[in-house]
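Questions regarding the structure given below will be posed in turn.
Heads up, one of the protein chains got dropped from this complex, but the rest are sitting where they should.
Showing chain A:
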Amino acid sequence: MNTHFQLTRIQNYLSGRMNASEMHALEREALEDPFLQDALEGYKLQQGVDAKQLSLLQQRLARRVERKAVERNQQFFSWQRLAIGAIAGVLFVVACVFMLLKNSLFQVPTTTHDVALTHPFEETIELVQSYSGNGADAFPLNGWHHLNSYFVAHSKVSGVKGKVLINFNISDGHPTTIAVKELALEGATDSVEEALIAELKDLLTAGPTWSGKQGELVIIYH
């Protein structure tokens, strides 16, 4: 590739340093190449080629390229900063929204201990979700309030005070292998205790669906 297409030929043509056949060749080429034709006409108007002028123009281009490189670096850094800031902001908001949604929709407890869910009315039964650190992760799909209401509505045992701690495994959404871990009832006879435990097991087995693998629950009787 020539550094300047045709420049020398244009110069020679315009300054009369070409013989007739060379002139004819260039003229013919120009007839086929409008770019060359126009340029030739331009230089003719200017009355010749100014090589110095063109080399200055080349230097100007070189400076332009250098300036762009510097500019681009500056832009790049401020751009980079902006982008990092923006991405961090967006991620933060997304994370917050995600956490909020997760909590409100699925009611995953954020604390690991004893969240009391009292019923708005004075009820005789209060369920306390318990995490005693032995792997209990289950929660009722419809929420603790719903479970509480279910227990209040279906429990037939009365006149009992105290609390029962039970744990169980979840299989297909329903509690299985329900075991009583702690039983502290005031003035209850053995038969009442047995009836209560049987009722608890029945209610849990037939009750609302659970999510998770292992559940632990404290039931307080007032």
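Details
Methods note: a contact is a pair of C-beta atoms (placed from the backbone, for glycine too) under 8 Å apart; a residue touches a chain by one contact, two chains touch by 3 or more; residues count from 1.
Operating definition for what follows: contacts and distances are computed from a predicted model.
Of the names listed as "Sigma-70 family RNA polymerase sigma factor", "ABC transporter ATP-binding protein", "Phosphonate transport system permease protein" or "Nitrate reductase-like protein NarX", the one that matches the UniProt record for the absent chain is "Sigma-70 family RNA polymerase sigma factor". In the complete assembly, the contact with the undisplayed chain comes from A:58, out of A:15, A:58, A:80 or A:103. Chain A residues in contact with the hidden partner, per the touch definition given at the top, are 1-7, 10, 20-21, 23-24, 27-28, 31-32, 34-43, 45-46, 49, 53-54, 56-58, 60-62, 64-65, 68-69.
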